[in-house]
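Comments concern the structure below.
Missing here is one protein chain; the remaining ones are kept as they sit in the complex.
By written order: A, B and C. Residues from 1 in each chain.
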Amino acid sequence: MIINGVTIDETFAEAFSMKATRIIITAHNSKWAMISAQAMTGMATSVIGCGCEAGIERTLTPFETPDGRPGVSVMIFATGRKALAKQLENRVGQCVLTSPTSAVYAGIDGGVALPLGKNLRYFGDGYQMSKQIGGKRYWRIPVMDGEFLAEESTGMKEAIGGGNFLILAESQPQALAACDAAIEVMERVRNVILPFPGGVVGSGSKVGSKYKALGASTNDAFCPTLKGKTNTELGPEIESVMEIVIDGLTEEDISQAMRMGIEAVCNLGTGNGVRRITAGNYGGKLGPYHFHLREIMS
Amino acid sequence: MIINGVTIDETFAEAFSMKATRIIITAHNSKWAMISAQAMTGMATSVIGCGCEAGIERTLTPFETPDGRPGVSVMIFATGRKALAKQLENRVGQCVLTSPTSAVYAGIDGGVALPLGKNLRYFGDGYQMSKQIGGKRYWRIPVMDGEFLAEESTGMKEAIGGGNFLILAESQPQALAACDAAIEVMERVRNVILPFPGGVVGSGSKVGSKYKALGASTNDAFCPTLKGKTNTELGPEIESVMEIVIDGLTEEDISQAMRMGIEAVCNLGTGNGVRRITAGNYGGKLGPYHFHLREIMS
Amino acid sequence: MIINGVTIDETFAEAFSMKATRIIITAHNSKWAMISAQAMTGMATSVIGCGCEAGIERTLTPFETPDGRPGVSVMIFATGRKALAKQLENRVGQCVLTSPTSAVYAGIDGGVALPLGKNLRYFGDGYQMSKQIGGKRYWRIPVMDGEFLAEESTGMKEAIGGGNFLILAESQPQALAACDAAIEVMERVRNVILPFPGGVVGSGSKVGSKYKALGASTNDAFCPTLKGKTNTELGPEIESVMEIVIDGLTEEDISQAMRMGIEAVCNLGTGNGVRRITAGNYGGKLGPYHFHLREIMS
Partner (left out) sequence: MIINGVTIDETFAEAFSMKATRIIITAHNSKWAMISAQAMTGMATSVIGCGCEAGIERTLTPFETPDGRPGVSVMIFATGRKALAKQLENRVGQCVLTSPTSAVYAGIDGGVALPLGKNLRYFGDGYQMSKQIGGKRYWRIPVMDGEFLAEESTGMKEAIGGGNFLILAESQPQALAACDAAIEVMERVRNVILPFPGGVVGSGSKVGSKYKALGASTNDAFCPTLKGKTNTELGPEIESVMEIVIDGLTEEDISQAMRMGIEAVCNLGTGNGVRRITAGNYGGKLGPYHFHLREIMS
């Protein structure tokens, strides 16, 4: 399959089961809601090194938030409920509770409840108060800048991590420009986040290493500088490979993000230097979700 | 002391000894250098909850970086060398090595060496190579997007954490606007970072809590909604208090940042609603560094 | 009528008939499409001083533009067809044709045709070529960075200029913060632009002046510093007044923008300092469109 001169490999992205939650951060204005969300989702690129994968889903107008203020929707993914609950509490406590004028609300109703205000309230040192509105419980925690409002809990859902595709280009600037184009449209897809910095991975990894202590190492088969030293997957025309990783709530969400991103790359026009799109998998042995590129693009 | 109608309390900010390091992140363009720096310094508001305090010091032009590319200077503060080294390695590994087109260099020469490329190199799975330029050692690690260049190590310095001042205003929007003005100038001071989200803390804490498990709780004496319920420090005119926290290399650095920030607040002009500036301390019992507001401002 | 403590005056905004057009600017990426659109819509706050009123309607994803690239939708309003055609041609020629990687398309189909490529093509010095796709005509003009593609023409519609409302607040920072909140939601309304800088007017005018040569002068009845010197409309609690002006295609478009903006202001929460919303009119003598605030908000 070739789209506008870009070869789409006959392969699939292999993804894994995760648990996900979503919260809504609001603030006095959109700038400060975004600042809090960026702080909270920092250092959250991979579950292995960071304990969770987190990202900004989208910005919310005042008409879309529980308190009529500008907001940001944030999603967090982890391997299990306990890890997710711990990361959620710690990140909200460090980066949302502390952020000026902030409040935090559930972004998923129902499902297993993960504590928000339920645990954060103790910061109020006994001065906190609960209120019930429309069947939901909120905590009003007195803070220096006024009052921090936190919904009792948010919901957890089954989710999927590790959707991905790889962009193979003739040069590094061209691979980067292609990623810019893909990210720009993928950011608009709901129910997904792109956990890596700016959505892109420049240093994809393979499982295992010659050093026993390390579980992962550079994906040498896709390293352009190693074409002569390893069993390369790259043709002579490829000088740079970048990967976009997607976590999402459902297979449909991840498929849509992949399709829109790949479409954007294939539509870049002349001189874009993109030659091939492929995806990362483990031969189907590890993850139950298989996103076949050619199915997605047809 | 009153500056343009703003009362400057006769008190001091009490600060603590920390260890600090600085790295330089470069990338193909400034946008991607900043994306990597933001990811790496996320979730790093306080040493207690995050293991370190990190922030962006400033952006660097191509003429200021080792490789002639746009860059960002990042600083990390921790309580000791081991914690700092661990945070540095993990954060660079997760958020800089992974970021497309990135490279990482020492931002402090000399002092105790903290590993950068020295440890990251193993990601290269044996394909990494070292090179020596001008007496410095670098590691060239093959990655998918080309090559990740990392200097062998960066330096560690004695530093200071917890410089601070509090802005007391008639309303929350006015306190926030005052913080906006202070942050805008404080961001330009070198050798300092403002570790909290956007530089501002809306929920300052006191040591201790009525709940034994908690070491800190809301600073009730400065909570406007608790004026009638606690031994308040606030007059009737104050409805919002926000704190700006500064970590820096030296007392001079922190003093300068405090002076510039307070000056910006005091120069806001009519209708700004700021009534008083104070600072947080523990009576001088805990931290060796005392920043007296009136000395700083005279 | 009082909404969350804000008085909504029983009055109306008086607006005028105008002619409007819309174009779509695309570029290699969204940054450069926006740069071109900002340049082109600069110096276009009022028809009297600038010849037209222009603004950015919204950004467009690659899936929403004729050429599958990121884009920006721009609207221009003038008092008549000739003036509009001249402004369109000059502004596109100076700020879109010159902008790197740009292309320009019709944003309104049908109606009276205003030339785009039809006139710009002569820049091609005879090397330009036309092509017909799907019943539409385009011009391919050779330029240094490749080829500038311009649709033959765009459509003109009857439209309305001068929708407005005024925010009366206790202080200037609070009036500004209220405008920030209003603009943030009003920017999302389709078919409208806010022609003044950032959408806001700090210096509203009345018709006439004591200086014969001037047709307009400061709206003294709404100037806080003139309460004692003129027949003021302001109570003692008002220290700053800001106006938001809206041009749109239909009465419904302007009404919706006004409603969303006023709603955002009234929902700002405690300490916002907004006391009253009113609107500008000429007693109904001049403009055929009357936007009654209380009807809009009920």
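We adopt the following convention: a contact is a pair of C-beta atoms (placed from the backbone, for glycine too) under 8 Å apart; a residue touches a chain by one contact, two chains touch by 3 or more.
All of these numbers come straight from a predicted model, not from anything done at the bench.
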Among C:Met242, C:Cys266, C:Ala279 or C:Leu293, which residue is in contact with the omitted chain in the full complex?
C:Met242
Given C:Met1, C:Met43 or C:Leu286, the correct residue touching the omitted chain is C:Met43
Among the options C:Gly161, C:Gly204 or C:Gly287, which residue touches the chain absent from this view?
C:Gly204
Hey, which of B:Glu10, B:Glu158 or B:Glu184 is the one touching the hidden chain?
B:Glu184
State which residues belonging to subunit C touch the missing partner chain.
28, 31-32, 35-36, 38-46, 49-50, 90-91, 93-95, 97-102, 122-127, 141-148, 166, 172-173, 175-176, 179, 196-198, 200-205, 209-211, 214, 216-220, 222-226, 229-230, 239-243
Mind pulling the subunit A residues that touch the left-out chain?
170-174, 177, 239-240, 268-273
Residue positions on subunit B contacting the omitted chain are 28-30, 61-63, 68-70, 177, 180-181, 184-185, 188, 260, 264, 267, 269
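The rule is short, and it goes like this: only the chains that are shown with their structure count from here on.
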Select the chain whose centre, defined as the mean of its C-alpha atoms, is least distant from the mean of all protein C-alpha atoms.
A
Centre to centre, using CA atoms, which chain is the farthest one from subunit A?
C
With chain centres defined as C-alpha means, what is the inter-centre distance between subunit B and subunit C in Å?
40
List, in ascending order, every residue of subunit C touching at least 2 other chains.
177, 269
